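Note that this complex is displayed minus one protein chain, with the remaining chains in position.
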């Protein structure tokens, strides 16, 4: 179980910004979300989308615990 | 007769900042002031000292009326 | 040194002058304070409402890391960054950045540097609510060019 956060256009597309997902790795998070919403799954794999675990950018895989926070960050616009 | 103004180090040197001087041209102002205070006369002719008549820089000579304001401006320091 | 936070993200409208006064107060050795206020434009009646999303704890940490690097790079005494998040109406302040340094060249350059980065690379997501609907926007080509000026050392 991990807390998943979506930002920017990803949140608009999904229709939610935060929810728990049953998953022990980033790959499992992606699979669970794609299974339920294939268009969102594709968007999460799209160009420029970064993943942060517990507020630090992660490139590649990461092991998640129940307390992990996984955020999908579309390209940042600046302020 | 003209109103003569001194600024910056010229005023400190002369011991005054403003006084009337009996003169019908800049040359006459310089002569009258140098006559009375030769060191001041030399300072007014020194490098970088500019003359303004009625708040406009004048290079060379100018005819003065009773209402004229003649200012001697040492090199400006910026603010 | 500072008795105020260096970085604030806020959903409330704020008043840049009050921040500047606080930032300038009680300085004996700071000769120069440069500051910048970014305002939401009305775009001549296109009346876009701006919406900025941040990731609390991530966005402010990224700004802090960058700002501390700027402090070192430019020899700043201090800086202050306040950034609006949420919905911002035309004329309202989006961002305030102030930098304090012994001399003005460092203060100006650091303020410019921070703004270029904040406008192009800081982790915000920006949406414009316009007459034709909403759209998420990305940095402009000018923003990228401005930020890239600093990637090579200047003299």
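Letters are used for the chains, namely A, B and C, taken in the order the chains are written, and counting of residues starts over at 1 for each.
FYI, contacts are C-beta pairs under 8 Å (C-beta built on N, C-alpha and C of every residue); 3 or more make two chains touch, one makes a residue touch a chain.
Just so you know, these numbers come straight off a predicted model, no measurement behind them.
Visitor: Considering the full assembly, with which of the depicted chains is the omitted chain in contact?
Guide: Answer for the hidden chain's contacts among shown chains: B, C.
Visitor: Return the single residue from C:32, C:54, C:85 or C:122 that touches the missing chain.
Guide: The one listed residue touching the chain not shown is C:32.
Visitor: On chain B, what residues meet the omitted chain?
Guide: Per the touch rule, chain B residues meeting the hidden chain are 5, 7-9, 12, 52, 55, 71, 73-79.
Visitor: Contacts of chain C with the missing chain: which residues?
Guide: Given the touch definition above, chain C has residues 15-22, 24, 26-44, 90-91, 93, 102-105, 107-108, 111-112, 115, 119, 142, 146 touching the missing chain.
One rule holds in what follows: only the chains that are shown with their structure count from here on.
Visitor: Need the CA-centroid distance for the pair chain B / chain C, whole Å please.
Guide: Between these chains, centre-to-centre, one finds 50 Å.
Visitor: Just how far, in Å, is the C-alpha centre of chain B from the one of chain A?
Guide: Spacing between the chain centres: roughly 77 Å.
Visitor: Residues of chain A that touch two or more other chains: which are they?
Guide: Correct list: empty.
Visitor: Please output the residue numbers of chain C that touch at least 2 other chains, ranges allowed.
Guide: none
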